[in-house]
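Comments concern the structure below.
One protein chain omitted, others in place.
Labels A and B are assigned to the chains in the order they are written; within every chain, residues are numbered from 1.
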Amino acid sequence: MSDIWNVTFIIARQKGDQARYYQSFPLEINPDEYVLDGIERVWAFHDRSLTFRHACHHSTCGACGMLVNGVEKLTCITPIRSVTNDGGIVKVEPLRNFPVVSDLVVDMSRMYANLGEADFYQVGSLKNTYLPIEKELPSDETYERLVDCIECGLCISACPVALTTPTYLGPAVLAAIQHGHEFNGEIIRSLEFADTEFGAWRCHSGFECSVVCPSNVDPAWRIMDLRKRIVGYRIKKLFGKK
Amino acid sequence: MFEISKPKSREGAFLWLYKIIAGGLIVVILAVHFIVNHFLGPKDGLLTYQAVLDYYKNPIIPAMEIIFVIVAVTHSLIGTRSIILDTNPSPKTLKVIDWILIAIGSAAIIYGIWLILVLVSRIT
Partner (left out) sequence: MENQPAANKFIRWFDPRNRQVGSWAFILNRITAIGLTIYLFLHLIVLSSLARGPEAYDSFIDLATSPLFKFGELFVIAGGIIHGLNGIRVGITSFGIGIRKQKEMFYVIMVISVIGTAIFAIKMFIL
């Protein structure tokens, strides 16, 4: 016996150069299903021209990030129950701060290019990839794991500085640089990449990034830690040269 | 469609660090400055002209006020610059803005120090 709710999905549509408009789709749906399931249902049974990104459906690939009722969410793990009530509305829009390709799909090339420049380490040692607050598990240097960041871009969408500054590297990239340096203290190039007016020094402590991150990266803390690492590196350079 | 930003490395760190340290100093000095100038004076808490000169007799005070002018003006203008950066000025525009801020800041600091020294010279 499962609930069925009447929920209206209001979805942002945009093709080519036209202005964005919103389309409503009333659905009867089990509220324990996810927002992404609702969107897929709209595509399958109502409008095949709806474009959206999705892949793994279990918060590993980072493809399905969207704004749900104005808040950045990974839609494959956002139950409908958590964003609305029976008879309510689910408003779905593409992420902020990225150009829209079509409907809910945005172009994240800038973020990927910057991650490339940042030498994003996707693998870290098991010991080094834990945040300070997590419990230390019995660790072994030989074990590795994928780092937490799934490159979903929710943090960049939420950041108030990225909202106005296209050249700001953004929380994802800065967190990636910090992560890489945590894993391998020898890397210099990406530290210098972050050590600019539009890198680590641009953050103004909005903390929105850490709140929306679905994957435990905590970019806000990582940016602060990155600043310490950059300052440490520059001090060492100053004395090393002399 | 997009460009990877390649701004000069090593810019921005010093201003950021300075802003924070100046901010810390301001909080301390401002507390003293405010309490003396608004609570301890003879006229409804405020200082009269003569009371100001009496206050300046202790040499620590003019020294503190000079430091105060410098850190307050610089903190304020660096912060203003940060807000202006959010409007995405082109590098050329930013250079012009930088020079204007430096000019305003220097004028304000020189004027402030001059004013303090004028008062010190009038202490009877």
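FYI, a contact is a pair of C-beta atoms (placed from the backbone, for glycine too) under 8 Å apart; a residue touches a chain by one contact, two chains touch by 3 or more.
Because the structure is predicted, anything quoted here is derived from the model rather than measured.
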Inset, instruction - With the full complex in mind, choose from A:81, A:96 or A:234 the residue touching the hidden chain. - result: A:96
Inset, instruction - Looking beyond the chains shown, say which of A:15, A:189 or A:204 touches the absent one. - result: A:204
Inset, instruction - For subunit B, enumerate the residues touching the unshown chain of the complex. - result: 20, 23-24, 26-27, 30, 34, 39, 43-50, 52, 69, 72-73, 76-77, 79-80, 83, 86-88, 108, 111-112, 115, 118-119
Inset, instruction - Write the list of subunit A residues that the hidden chain touches. - result: 20, 69-71, 94, 96-100, 106, 133, 160, 162-166, 168, 204-208, 211, 220-221, 224-225, 227-228
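Keep in mind that, in the parts below, only the chains that are shown with their structure count from here on.
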Inset, instruction - Determine the centre-to-centre distance between subunit A and subunit B, using the mean Cα coordinates as centres, and give it in whole Å. - result: 39
Inset, instruction - Going by the contact rule at the top, pick out the subunit B residues touching subunit A in the complex. - result: 1-2, 4-5, 7-13, 15-17, 82, 85-88
Inset, instruction - Sort out for me which residues of subunit A touch subunit B in the complex. - result: 99, 107, 109-110, 113-114, 117, 161, 164-167, 169, 192-193, 195-202, 204, 227, 230-231, 234
